[in-house]
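Every protein chain except one is present and positioned as in the full complex.
We call the chains A and B, going by the order they appear; numbering starts again at 1 in every chain.
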Amino acid sequence: MFGFLPREQVFFDLFEKSAQNVHRGALKLMEIVGRFRDLSVLAREMKDIEHEGDRITHEVIERLNRSFITPLDREDIHVLAGCLDDVLDFMDTAVNRMMLYKFAEPTEDAVALARCLERATTILQDAVPRLRKLHNKHEVEALLKCCVDVNTQENEGDRIQQHALATLFENGQDAIFVIKWKDVYQDLETATDRCEDVANAIESIVLKNA
Amino acid sequence: MFGFLPREQVFFDLFEKSAQNVHRGALKLMEIVGRFRDLSVLAREMKDIEHEGDRITHEVIERLNRSFITPLDREDIHVLAGCLDDVLDFMDTAVNRMMLYKFAEPTEDAVALARCLERATTILQDAVPRLRKLHNKHEVEALLKCCVDVNTQENEGDRIQQHALATLFENGQDAIFVIKWKDVYQDLETATDRCEDVANAIESIVLKNA
Partner (left out) sequence: MFGFLPREQVFFDLFEKSAQNVHRGALKLMEIVGRFRDLSVLAREMKDIEHEGDRITHEVIERLNRSFITPLDREDIHVLAGCLDDVLDFMDTAVNRMMLYKFAEPTEDAVALARCLERATTILQDAVPRLRKLHNKHEVEALLKCCVDVNTQENEGDRIQQHALATLFENGQDAIFVIKWKDVYQDLETATDRCEDVANAIESIVLKNA
């Protein structure tokens, strides 16, 4: 059966590509908060990653619309592809804003949120290939464990954002500075929310198919 | 037939529990704006209510994924459970923010929004049990009346938020004070929006099933 590739496998291939690409985006974000003087160059590299994400998502949707039979529930495929893409979009939006708002340097809380996204997307990148093996109990358990771990990261993202807001307000910062960083924290925290949405979609797929 | 409980009844039981729990959250919010010096203790009680809401919602989703036959449209069950939970989440977020932002006292508009949420959730708590009796014309009329009443409360929430914003800006408040209260008003107004989404889901269920 070597070389055999049922048409439905394409969805799993695309999900894997997408999860890897999202993780690549999180690594780029880490690079950005670590080498902030190169922001404008690195932001362009982030934008390329984001465009690749759009391309993959578009291919999923197009194939979904043209397929009569799908290996997973249509709605789950839709949510999984859309939310993976959203993670990348919000990271890219945060980076755009960092340029637009002409920050001199990233805050510690922004670095902490980037690190949280790196962890969450590592887990998702590890989880997605297991969707091919829902008949295997061991893989199903590993998948459900991944979902719990992503939720942990989302809670951590929440906690960091709260700390970030408290810090902004306690330090008696200038209102314009507060307005700008609040936006960026919100973008990054929303990216962790979308990681959780991906995990929820995976959990729903597991419960229906395992 | 005593003790007979068809498996599908479980969804209605869970919706009722959820609506009661959401209303409990609104009462806690009223308590908070009324006894603001006890904020930190009462916020922990709100968090417990919110966790109970998560538990109920999770149970609905899990049962939905495992059920081949459901008493209502799957999508409607999903929206109903999700939006009820959202109402609670946004009230809890508002309370968290009140602590994080270290307010000295609630504004009059915040109290008015809490009162609006108390009314809207009272109506929802009254409406949800009627979903079991869609074959009864009287119950159907009562349900549609509830939906109209919730929409009235959502319009009222909108109106209060607009008044709140006008007040913030007219009183020449400090920008930081404006930023903080705008966030809380937005959380509370979004909670009333989600009450309306619950009412819309109920209306959709009635139209399909009555």
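As a working rule, a contact is a pair of C-beta atoms (placed from the backbone, for glycine too) under 8 Å apart; a residue touches a chain by one contact, two chains touch by 3 or more.
Keep in mind that what you see is a predicted model, and the values were worked out from it rather than measured.
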{"item": "Contact residue for the chain not shown (choose from B:Val41, B:Val148 or B:Leu207)", "value": "B:Leu207"}
{"item": "Contacting the left-out chain in the complete assembly, out of A:Ala43, A:Ile61 or A:Ala142", "value": "A:Ile61"}
{"item": "Residues belonging to chain A that touch the chain removed from view", "value": "61-62, 65-66, 96, 100-102, 175-176, 179-180"}
{"item": "Sites on chain B contacted by the missing partner chain, in the whole complex", "value": "162, 165-166, 169, 175, 178-179, 182, 204, 207-208"}
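Quick note on the criterion: only the chains that are shown with their structure count from here on.
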{"item": "Whole-Å separation of chain centres (CA-atom averages), chain A against chain B", "value": "29"}
